[in-house]
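Pasting in a structure now, in structure tokens, and then I'll have a few things to ask.
A single protein chain has been omitted from the complex, and every remaining protein chain is retained in its original position.
And now, chain A:
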């Protein structure tokens, strides 16, 4: 079984109209088209200075939302893919579009470092640190030290 992301780099760059994404703090049991977000959602987005710079407010089904525009982490490109037929053995994911930023919405709390999402970005940095290669000479040094401490103990 293989999965191919069926697009090439030119396609990504050519994508003139970036997608507009909202990351909603709600479980929505459904996929597919819905009412026009510009008319029913974006129209009501306001920037409220009380909560800090760049904090937006809106509401979803009467529940207050606090949001912020966020970018994908540095060095990453935001991409939306779509799978037409997952039952095939050679699965293909097609490109729907790309995005430069998205609006992260929280229910009744200002988006902050405490959010799971922003902590994930920390985890990404850890992954980078973990993947950083280690020089052989460092290992030799560590081994030497280890042996010395062993000698001291005995």
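Quick note on the criterion: contacts are C-beta pairs under 8 Å (C-beta built on N, C-alpha and C of every residue); 3 or more make two chains touch, one makes a residue touch a chain; residues count from 1.
Keep in mind that, in the parts below, contacts and distances are computed from a predicted model.
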"Ribonuclease H2 subunit B", "Geranylgeranyl transferase type-1 subunit beta", "N(6)-L-threonylcarbamoyladenine synthase" or "UBC core domain-containing protein" - which is the UniProt name of the missing chain: "Ribonuclease H2 subunit B"
Missing-partner contacts on chain A, residue numbers: 1-9, 12, 17, 19-38, 41, 72-73, 75-86, 93, 96-97, 112-114, 116-117, 119-120, 122-134, 136, 138-139, 142-143, 146
